[in-house]
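Then we have subunit A:
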Amino acid sequence: MSDQDQAFGNRGNRDASVVNPHGRGTIDGTRRSGSTGPGRAGDPFLIGEAMSGGYGRGPDILHDCTIAVEKGQIAVIVGPNGAGKSTAMKAIFGMLNLRQGSVRLNGRDITALNPQDRVKAGMGFVPQVHNIFPSMTVEENLEMGAFIRNDDIRQTLEQVYDLFPAVAEKRRQAAGELSGGQRQQVAVGRALMTRPQVLMLDEPTAGVSPIVMDELFDRIIAIARGGLPVLMVEQNAQQAMMIADKAYVLVQGANAHTGTGKELMANDEVRRTFLGG
Partner candidate 1 sequence: EDIKLGISLGFTGPLESMAPAMAKGAEMAMQEVNDSGLLMDGTTVVAVQGDSTCADAAAATATVERLITAEGVKGIVGGMCSGETIASLENVAKANGIVMISPSATSPALTTIEDNGLFFRTSPSDARQGEVMADIVLEKGINSVAVTYTNNDYGKGLADSFQAAFEEKGGNVTVNSAHDDGKADYSAEVAALAAAGGDALVVAGYVDQGGSGVVRAALDTGAFETFVFPDGMVGNAVVENFGDEIEGSFGQNPAAEGEGRETYLKMAEEAGFDGSGAFSAEAYDAAALILLAMAAADSSDPAVYKDKVMDVANEPGEKIMPGQLAKALEIINGGGDVDYVGAAAVELVEPGETAGTFREVSFEGGEMKVIGYR
Partner candidate 2 sequence: MIKVEDLHRHFGGFRAVDGASLTIETGSITGLIGPNGAGKSTLFNVIAGVLPPTSGRVIMDGQDITGLPPHQLFHKGLLRTFQLAHEFASMTVRENLMMVPGQQTGETIWNTWFQRGRIEREEAELRRKADEVLDFLTISHLTHEKAGNLSGGQKKLLELGRTMMVDAKIVFLDEVGAGVNRTLLGTIADAILRLNRERGYTFCVIEHDMDFIGKLCDPVIVMAEGKVLAKGSAADIMQNEEVIEAYLGTGLKNKDMVGA
């Protein structure tokens, strides 16, 4: 229900006989990629550096914002609602026209690539909302995660099912019929299917029950330690800070505090104003 309401939130044409209410996108899928350039010496694995930009012709949301993640590490972004966390993620993924700044991955400057090509370049992303295909079955959702892969995906599929047994039970059910938390699990599973070189998660634990959240964090740690860098936005700040190798506090689209998770947790002011501790 909710996905459809969102897609059609602002106009009277909710009538399904005229138009299909399923998610129209926000990204211009027709944009062509530009060419990639060389990275810079000493770059982290993935870095969005000094990014400034906003949606469409609207005002800038990001102001000189820098986010980076190293191989084998977990970087966490926190901040108040509306700070621009999701926007920063989208910017790194090329879903936003940056006015300034660059995005570099694995020694290449990919600022000019369109999102499709970033997927091919090895980036995996779970958006905050609209992160499943509601009318496709759970299994098909996962298969779509592996769309760019040409090898055998069965093994990865089993791994995901192992990770989320609740979802495994419902593999033949349409994902739109799942409960809020179950959808979230499918969404993360979908990203894992990609076998990306870097994984970006926007609030993966929103609405999942504590036990699953713990599982999820465990899994994320395991993934990161396996060498796959993870960049995520979290509101469950305390748990997130515990596992973060690097943490960014964003306020109004700019970096407010940066440090390791432990450092930020130790900072009283940060904890009170942003982490709710």
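Here is how the candidates were picked: all candidates are chains of the complex that A comes from, given by their letters.
Here, a residue touches a chain if its C-beta (ideal position, glycine included) is under 8 Å from a C-beta of that chain, and two chains touch if they have at least 3 such contacts; residues count from 1.
If you're wondering where the values come from, they're calculated on a predicted model, not measured in any experiment.
> Looking at subunit A, find the partner in this complex that touches it; the options are 1 or 2.
Selected candidate: 2.
> Spell out the residues on subunit A that touch candidate 2 in their complex, using ranges where they run on.
2, 5-6, 9-11, 79-83, 128-129, 166, 177-182, 184-185, 203, 206-215, 217-218, 221-222, 225, 235-239, 242-243, 245, 260-262, 272-277
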